[in-house]
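With one protein chain withheld, the remaining protein chains of the complex are depicted in position.
Entry: chain A
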């Protein structure tokens, strides 16, 4: 079966039904291993002490808030270029999850910053660009809710999502382009990670756990969105059958 066959929502729902329990199990195992390593095998940092343990949730949340927006951007291309029926379902479903990961990254970063930097917040390029990302997520969620027709909303949101994607390289390279209080990259670098393996491995396991969590939640949210659109389509069909010509007046919002 080709990838494009999963453009059919019914087939996609069957696939989700099979895949979801396995992904959920893997996610729980990864979190159990990651949290055990974060608290019981990873050593204290020689400068930061135990506060380095905040990194095991802050960094994966920060990676995932960018990955989620990347998924939304790819989905938006699918909406605008190929009109893939699941593309805007994917983008819409990912937005609240991305907003939650961005919120986690900002707040855990702030809670890490206070004891290490002496302040909860500075308007440096990294922190500000991630805050802009959170505002983008919230704006997109609002846009989807303000338009009744999910197809029209999907197209408008796709354009805005792709404009907002310009922020992704700014977030990634902000610590190189400007002087920031936030430290430069120490894992994803051309010359390899600068973190000791005892600290790096728990971080990578937690990153896998967060990634699996994203896919579990995204698939569940996509399934819900497909069901929501079915409810809407059935209500519209019933309304047009009982009151021909008045379907537009009785149209239900997608949410």
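We take it that contacts are C-beta pairs under 8 Å (C-beta built on N, C-alpha and C of every residue); 3 or more make two chains touch, one makes a residue touch a chain; residues count from 1.
Everything that follows uses one rule, which is that contacts and distances are computed from a predicted model.
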item	value
Protein name as given in UniProt for the chain not displayed, "NurA domain protein", "ABC transporter permease", "Serine/threonine protein phosphatase PrpC" or "Heme exporter protein D"	"Heme exporter protein D"
Selected residue (touches chain absent from view) among A:111, A:135 or A:185	A:111
Interface residues of chain A (partner: the chain not displayed)	7-11, 39, 44, 49-51, 53-54, 57-58, 61, 85, 96-97, 100, 103-104, 107-108, 111-112, 114-115, 213, 217, 220-221, 223-224, 226-231, 233-235, 237-238
